[in-house]
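Of the protein chains in this complex, all but one are displayed in their positions.
The chains carry the letters A and B, assigned in the order they are written, with residues numbered from 1 in each.
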């Protein structure tokens, strides 16, 4: 029989003891867990970026994987811990919209986590990752059924960060969801929603620059030149071959991107 | 039967081959080991920070876990490699005081590691992590009894970095032990030692600022405002809600913190 897989996506970074302490808690409950970091370098409190990164990785794992997602600006307030089941996987997260991209693409069931007997006592005011989310994820990986943790809810928080807003017949305002290691800007324009980008002229304004070229792969572009490409995730990416588009444009995560299609 | 767990805490960073080479050595000796990184981002040579981060994480792991701790400014000198048994866990480290927070809180036995047959030969002058500490930790995880590695010693190095120094009837000088991902300053003032902070007026001077407010959780404070909170580890933390206290105060790890209690 395979070992249960448990992934972690957080904004905790790797320079603290936070991730190590959570893994200790998890292995104490579910010693056979296979732990996999998706990333811990989400920008602090950046819920859309965490939602995007999770969405790019989770479905590559085998079904029954448990995904622990903690970006939690509301720790210590009344925001609820939740668990969601979708696509044969299970997700544990604060109820702050971080799972929105999963909700909008897959049938899902969401539960409020209320069964305190699964928590680490005493629950600290500042580290629910260790005291609530990690043990719940570990018990789920261990095989405890989702229904044991709390009741189904309908009023969980949804956010719409992964769709540009239409602002006119030919105009949209989107945003940068993520900047990758290579300085590529990943936008929230998905080719499935904007198929006309492959056949019609367009202008995408980012910072002081306008991009109007869509290529098939990075190497098609001369080194240092800006263009757009359909990334491995289906989202339009702005890149500069063998250079950092982020540095060339001076844009950060969350910056607006105005699209005009002619 | 559960797999042996082996954690790693170092100042090696993740950009080098150091951690990978050590893990290769460990898996060659103990192939069934479950390897968990606590952190490799300890500031180079910062023994108090490593001691603090280890102290926050180790007790969350199941008993019998082996913890490998390498911050080793004295590599190549005559400082001894040691192993310590405390609280049902085993620790392998250079004898430079990095385990002091464990010594001061738990009954413990310390041995000097002298049994060279467990070392990787030839032992390099610059990388005892790979050649001495990693193989010893792996043999311990594999089940080799501690006594095989060397004799009990009493003169191991202890440091007192986790206690502020009293400088007057109402005055103490403490220090910043660690700055976390969110820019929170973790101090060496522990609420168990300073319970009066919850009931009496106080002023804590950090950089050019004075903090005199203790709140129960981050969200109780307006965004950008400075305050103190009792962190998940029991130590006082200086934070600014949704902002970096470290940037606001311009303080680094090791900076002094003057406390006055009225």
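Heads up, the rule we're going with is that a residue touches a chain if its C-beta (ideal position, glycine included) is under 8 Å from a C-beta of that chain, and two chains touch if they have at least 3 such contacts.
Since we're looking at a predicted model, the values are computed, not measured.
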Hidden-chain contact residue, picked from the options B:67, B:130 or B:181: B:130
Chain not shown, touching residues in chain B: 11-25, 27-28, 31-32, 35, 44-45, 73-77, 124-127, 130-131
Hidden partner chain, residues of chain A it touches: 2-3, 5, 7, 9, 14, 34, 36-41, 53-54, 56-62, 65, 178, 180-182, 216-220, 229, 231-232, 242
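Keep this in mind: only the chains that are shown with their structure count from here on.
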Computed distance of Cα centres, chain B from chain A, in Å: 31
